[in-house]
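Other chains of the complex are left out, but the ones given are in their true place.
First chain written, first letter: the chains are A, B and C, and each begins at residue 1.
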Amino acid sequence: MIRIVYFPKIGVPQFNLPFTSLRSALADPEGLVWVDMVESDADEINRVLVNQFHFHPLAVEDCQSDGYQTPKLDDYGDYLFLIIQSVIGEGSFEDEPTRELNIFLGKNYLVSSSLKKITAVEIFRKRLEKDERLYQNGSDFLCHALLDRVVDDFIPHLDQLEEEIDYLEEAVLSNPDPKTLERILRLKRYTMTLRRVIAPQREVINRLCRDDFPMIDPYSRMYFRDIYDHLVRIYDLLDGIRDMTTSALEVYLNATSLRLNEVMKALTIVSTIFLPLSFVAGVYGMNFHYMPELEWRWGYPMVWLIFILIVAGMLTFFRKRRWF
Amino acid sequence: MIRIVYFPKIGVPQFNLPFTSLRSALADPEGLVWVDMVESDADEINRVLVNQFHFHPLAVEDCQSDGYQTPKLDDYGDYLFLIIQSVIGEGSFEDEPTRELNIFLGKNYLVSSSLKKITAVEIFRKRLEKDERLYQNGSDFLCHALLDRVVDDFIPHLDQLEEEIDYLEEAVLSNPDPKTLERILRLKRYTMTLRRVIAPQREVINRLCRDDFPMIDPYSRMYFRDIYDHLVRIYDLLDGIRDMTTSALEVYLNATSLRLNEVMKALTIVSTIFLPLSFVAGVYGMNFHYMPELEWRWGYPMVWLIFILIVAGMLTFFRKRRWF
Amino acid sequence: MIRIVYFPKIGVPQFNLPFTSLRSALADPEGLVWVDMVESDADEINRVLVNQFHFHPLAVEDCQSDGYQTPKLDDYGDYLFLIIQSVIGEGSFEDEPTRELNIFLGKNYLVSSSLKKITAVEIFRKRLEKDERLYQNGSDFLCHALLDRVVDDFIPHLDQLEEEIDYLEEAVLSNPDPKTLERILRLKRYTMTLRRVIAPQREVINRLCRDDFPMIDPYSRMYFRDIYDHLVRIYDLLDGIRDMTTSALEVYLNATSLRLNEVMKALTIVSTIFLPLSFVAGVYGMNFHYMPELEWRWGYPMVWLIFILIVAGMLTFFRKRRWF
């Protein structure tokens, strides 16, 4: 799907510009064009990226390949090519956390391309219809607005991560079963993967606000710097979540070992009480012909007294050791 | 709340300058103005930061957003914009450890802004009334004095952290229960979070004493360097506390496993003594018709002798193994 | 084995050029020559690398030594010498993961040399016969095409690693025996070794796309940058796999300790039920002459009642502690 928006210098923007008008729109140096390609097949890619814009074959190849690609910024002179990762944010923390967005930034155009629909782009599209400031400051500001949208999308997803870790921190105390362990480890891995996405993404944005590119004017740099700040914060939050999962793991493993302690205590208490008792009973179950105690009148009550003394002694001992 | 202080070149400072006089005070290039905004709503922000000072919208936005922001320094040419974190220091080590302070530093003014009251700023305000050196050396020195106050506030809080770790180091030996574990982990996490705040804060101050800004004269740089030293020391102390919590955790986990050892020893001692005794008693409880020992005159005393020999042998064995 | 391919500026390439024509082919500054040496003995090495190309003795020595060598790039002025590691990818994860490929890159020639056959080179050779773009852009582009092939070969091998870790993540839950542990540790070590290969390889390619070499024209740099991207991604994937093996190890160790818990619970339940029962039975097995209960009509049924009450009490206690 190809969606073209044309913002003339004066007058209202034309959403859904037909493809046939693209060439003339691009010829207007004062205007601004946004071409958004979603789920485009090889034919569409060819018509737009190759035949119309003559982008470098390697950049076009990156737009088409569907494996994970690390965020990066390639400077092709007339245009910049960016690979950005946008968060999916479904909350299961199991699959790939992000989806790839490819961006070409030229003097008077912005081309975005993704193999699957990206929520942040759709929302950005709706905003464009309402907020004219977004497209009245050139292609670099338009690009900033899109990237800002993409990065802002990470924040609510991080809130989900924090909810999960909050839940897990309670679960390791109240319910430390193997399922909890699995969720802890899954969250940890997911957080590590996200960090590996955010770190290079942060560096890409850092270059946009630090390096000197002809299509980015100094005025816009501060805005990219603002996005950079957000990515620094996101990275910090991920660091914090990783620390918390590590702590949760430690509590979990300790809970397992505390339970073993408890089980062993129960066993030890019962054994150390009843083994002596049984021994005493066994002594007076012997069949020796000459056992004076057996004939005593108070022999049997006396044995009960011994039983009671043993139990009392043991319980005192355990109390002193604070076993219960 | 907007609080304005005006320090004319000659004469006494005017605390609580009315907002209407702000413009003329700022017009005095030899004077110095401090505008302090606390819990300001959008309207106050607008009147002061936007309409009066014309600060960059991104900096204004940062003053208004209430999530955690990493300390940073933005150079807007005419003025510097700083995000600084001031410690709260309540002693529970559970929540966010710091509160954000936003600072604008211009040639002849200092603007500070925070969403909530910050103790360090209030104390600084009181000091201003007594110590005229603080405002007689220009806006950079005034800014230094404020930052110095903010950073000095961390030291007593670190003392609290050290008291906590001192307590915990004893508790893991005398009372290693799950509550102690929780406090150890909480302290560790809190310390890690503080480190993530201090590290970039240190870099912000480092830039103030290293880079060349028109509103900071060489004379003042040494003073920022002094604050930098304090932050280096704070970071070192946090490093030490983190090491100590890790040690405390190791002692705790070892205490758990030592307890298990103790319980198991008790069980083993009792079992290995009474199982053989019970067996011997069981043998002479058998009902075979032809058991010569049962008819012996000294059979019963002999069995007691066997009992005593077994117990003595076992105790000797345990002693040799140093089980008690 | 020496295999020479000559690509004249105009006309079809000559595969299997005889060695005697090599000198005249190299004399053609517009043509391009690829010399591929596999399992060459000292004599072949001498004839080609020393007598024909006069390569530096240290580079020639590196081609002949058969220990592991870290990927590197040496600039000899007229030519570049590269040591590259190509993945073997057999799937046992036990031996050295890679095989060394030595490359000399000159203005109008490419010399590759390896002690053993390398799959990637053979595939590259076949592609050359079909795709003329590969050799129509000079020796640098030809070299890029070969390196691209070598690096692409890592991807399916990483898929094998991911399959192994997927298997192991299930195995640690369903079947945590020592064999699983061994496979986890082997995979971890293999991954670490691969990382140590990939990291310097990535830096070699980085230099090819960043530094200024006379035999690499700016047009080709972007292509080396594409290979660099792949190596960055491979390194990221290896990072992910390492994290996952660490997690699997943690689950494995926890499974061992959970099993111990289960065994101990079984022991404790049985002991705490039967030790009291045996004691009661032992009491009424005593031979005291005066034991009134023994003569009661309902003594024996009463004892069974006691047995049942003890068992019921114990089971209730265990249920409450959720031991089964």
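In the analysis below, contacts are C-beta pairs under 8 Å (C-beta built on N, C-alpha and C of every residue); 3 or more make two chains touch, one makes a residue touch a chain.
Everything numeric here is computed off the predicted structure, so don't read it as measured data.
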Exercise. Count all the copies in this homomeric complex, not only the 3 that are shown.
Key: 5
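Simple rule for what comes next: only the chains that are shown with their structure count from here on.
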Exercise. Count how many hops through touching chains it takes, at the least, to reach subunit C starting from subunit A.
Key: 1
Quiz item: What's the call on subunit A versus subunit B, same or different interface residues, using the half cut on shared numbers?
Solution: different
Quiz item: Rounded to the nearest 5 degrees, what angle rotates subunit B onto subunit C on CA?
Solution: 145
Exercise. Averaging each chain's C-alpha atoms to get its centre, pick out the one most distant from subunit C.
Key: B
Quiz item: Any idea how many Å lie between the Cα centroids of subunit B and subunit C?
Solution: 41
Exercise. Could you tell me which residues belong to subunit C and also touch two or more other chains?
Key: 285
Quiz prompt | subunit A-facing residues of subunit C, complex | solution = 155, 173, 222-223, 225-226, 229, 232-233, 236-237, 239-240, 243-244, 247, 250-251, 254, 257-258, 260-261, 264-265, 267-268, 271-272, 275-276, 278-279, 282-283, 285-291, 321, 323
Quiz item: What part of subunit A is in contact with subunit C in the complex they form?
Solution: 56, 58, 61-62, 67-70, 72, 74, 76, 178, 181-182, 185, 188-189, 192-193, 196, 200, 249, 253, 256-257, 259-260, 262-264, 266-267, 270-271, 274-275, 277-278, 281-282, 284-287, 291, 293-295, 297, 299-300, 303
